[in-house]
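Only a single protein chain was left out; the remaining protein chains are all shown in position.
In this document, chain identifiers A, B, C, D, E, F, G, H and I correspond to the written order of the chains, with residue numbering beginning at 1 in each.
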């Protein structure tokens, strides 16, 4: 295969054909389902052993296995503002509430950011009689700006 | 005042001059600090009583108090992709992990979205010896697409 | 086939070659013509039985049948503002009347949105001696913003 | 006033201050609430008599009354893709269902468009035990392309 | 062929190879050269008989002949503002004179538009001793906005 | 006044207040209504005498009269693709028919352009029992590319 | 070949493989190196004889030879603002000095433009002890706007 | 004055009111008309003496005189692609001929750029019986990329 | 003052009028000239004491002093790609060398980023007989992506 994008595409096709779930992939890889899915979708880098497991699960060749260990060009939006309704709702949340989040983090921590690298994510179903809810937990290290 | 944007601007100026925190505003209004801040920043609509409290805290005139009860044009980004580092990190999180979130929600719930309207948010400091972390919890109702 | 887009393309080619109408497809699938067409054009997800019917009608292979059951990346515009005259007129309607619709819905319901998910659509010919008219009915659940 | 935009802004300020509803404006003007609201928001042109009624209701001066009779530069989005959640849902409806609407209109009527000029709109509350719904009816003349 | 764009491309290649002029195509089809060229370039829809003539002239297969009868996605610019000097001059004409055309049409007809659907076009050489001129005549029905 | 844009704005306000038509302005200036309107809207340059007539008609001061004689920054669209329905229809005409116009001019004249500078325009009402039509005539010198 | 772009691409590949210079091509064609290069890069149209010379030099087939005689879609930037440093410097020159050029041409000639069609260009090495310089001469006919 | 842009604006207003030509300004400043005009239009930095001359000619206050000596934020286009016909023609020249200029400079000099900083420009009227021409000479130092 | 942008603007005006250098400001503040300048230009947050020094140096009122202590909306480009030649060169460096930097950092450190928050910068003149050079040193902590 000529690029990491082709490996991602091959994984998606194999997943449809074989009926594999991300839950199963993450169990085979031995990491969280959030991180493992991100890796399979071309956003994270696998180590040699993990790449072997993924390649075997999806019947990928050796070349693809090598690509899985190369740091990819990240970013999963094909447009600056995504048109897919689920992705757009995520974008809208931070558009509408972004200034609020910025104000509250600065009130609590001062000037700086919430890291998107030293970061983890947790997605859960929240049972609710008025209709189940999606719960997304985001946890990132606070990094302060310092004067020098 | 001629627009809701001017009311937001007036609140920000008064907040600097008076040294009020969002925590204090939310306690006076009697709602969460997340929702109250969003309202003051022009993203939510106050009822008559809440608008009175906000107007009094920030010394706003009657006209401003009326604007606080009008449904605003929402959206707090001034560009499609925000340049502020804190806001950009939020955008990057959903850009890098968006395809992962989409895949995992569809695996769990089927076709549909996580609502950005029937939605709440919770921001907390997470103490950590390697440096404190910001924890953001997002909870939204799952809305399925149905055939008809 | 390597992606849902290729399946959509294959359906369009087969439709031209076989002279099938969307009305016929919807009757075979047993759903409204609006929803069925959206599904064939890659915007909705078929269940296993529906996918079988569609695959048979358009002579698609098993792989394509699997793709029809995967939640697609939605959005049928290839540009933010469509250049096709029929699509542009729809865009213009909401551009010119959007502020009106927003004002009247908020006047009737308060702050919130009209759902585009819990939503149905009905397209009919309206006979008229001055030239027939197109009638489009849109029905979506009102979802209120709530304070918390 | 120097422009039609300033007249629109003045109407919005007066509406907040006086607590007038669009329903009341449309009754005074003697037209539908949809068309009247569009006119007040700078998208339609009033005749001399209608402009007089609107100017009186909102306490506008003679100059503003003249502007209300001038054909405006139309369009109520400030960006190609609106960020306000209610307006975005309308945009999303035609983005997701646009190819469907195009296919079904062409199947029924042949090549042409649904007019956005010879057009009317009707917005109603649809009572529903599972939560009330917004119903929007769009009616536009079909205009065929002809060869020559 | 997989799409109408491929049919347009095939017509262009065949036209170069066979040295056919648009004038000849329009005479064979029995319509104006303006409409016929637009049809061959993927902007108009042929009926069954016309499609047969076009397919024969350019040696297209049956599949292509079917595509010529399907309503295409219209629009012949590949960018919002075309870079080709001839196309750009057309764009510039309406950019520089657009506000003039809008003012003069509204002065003569009131609020409304000049239809781009109930429309015809005529392109002629205008002999002139100071250098020949291109003359383009545009004729479109005036469609008034009405109140309701 | 600080800029030509402010002069244009002042002309538009005075025109509303005084109820002057472009036809009347062009008769006073002694040029066509098309060119005169373009000049008043900031797209053309008046000579000293013409500027005097325009300034008197609209009660402009000496400074404005000077600006009318300065070559302006031209272009009357505020966006690359105009949202106003009348202007958009003009844009759509050249988008849909642009490739046709390009092909037919090249077939008749060879490589080159139709000038937008050595150019005139004529707008007329075309009476028609099925509804009056707008007729726009464009005439521009053909300028050939030459090798050297 | 299916398009003029493919012919341009084939010329570039052959030029690398055969080590031909543009100077040699222009001598064979019998035109300036500036015009000839523009023609080979898909911006100008060759006559029958010139196309034959070019096709022979680069070993192109008959089909390609025909394409060289068709008026191309012009424009050699792949983005509105080019990222290549040499091309960007050209863009920057007219961005920084554009208002100056506009002012000085209008001061000398009045309202109008410098033609980009009745135009020629001359690129020379300017020897200089402080480092050689590139000298680009642009010559275009002045075309005045006239009133009518 | 609060910014260099306001100084430029003030110069333009004074130039109209006083009827000063750029030629006269450049003679007073003692530099070429090209460089002097660029400086007055906010693209170049004057030294103390030159700023004094300019300020006196246009009756600017001391504050403006100080701004003329501050390095400005350069760039005279208000859009990435300018809509003014004269500026657009300059843009089109480098769009159409850019790939040609790049190829010929690299053929002559190797990899590198033509400097837009160590650069001068010369604009002249070229008398011609077929209509006078504008001649623009650009001279920039060649800067080679080197390996290291 | 109503916003941090107005404070920045006031500092720039005062700096011109008083002839203060950034070097002097940084000595008064007691931090590096890089960080201090960034703070004055609205990119960093001063503490109470530093804000007092800055306010005094530039004669700012108490309100401005308060704004200097509020975390600003960061970003100093007014366009995604800056038009100013000095800023553009910085952008070009990372455009041309960005893929190189990415490859070399990943080769040395693995997957992760170079922090733009835990970051410092050092700008120096580098004397050189062939013309002095600007030397910019960037130092940022490496933050690795981790699996979880």
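Things to note:
As a convention for this text, a contact is a pair of C-beta atoms (placed from the backbone, for glycine too) under 8 Å apart; a residue touches a chain by one contact, two chains touch by 3 or more.
Keep in mind that this is a model prediction, so the values were computed, not measured.
Residue-wise, the contact with the chain that is not shown comes from H:31, picked out of H:6, H:31 or H:63.
By the touch criterion stated above, the residues of chain B touching the omitted chain are 81, 83, 85, 88, 92, 95-96. Along chain I, the points of touch with the absent chain fall at residues 21-23, 33-34, 37-38, 41, 43, 74-77, 80-82, 84-87, 89-109, 112-116, 119, 121, 123, 125-126, 128, 130-143. Mapped onto chain A, the footprint of the missing chain covers residues 2-3, 63, 66-67, 70, 73-75, 77, 116-117.
By definition in this document, only the chains that are shown with their structure count from here on.
Across the two candidate interfaces, G-I and F-G, the one carrying more C-beta contacts is F-G. A straight line joining the Cα centres of chain E and chain H is 41 Å long.
If you average the CA atoms of chain D and of chain I, the two centres end up 47 Å from each other. Multi-chain contact residues, meaning those touching two or more other chains, occur in chain H at positions 74-75, 77, 81, 83-85, 92, 95-96, 116.
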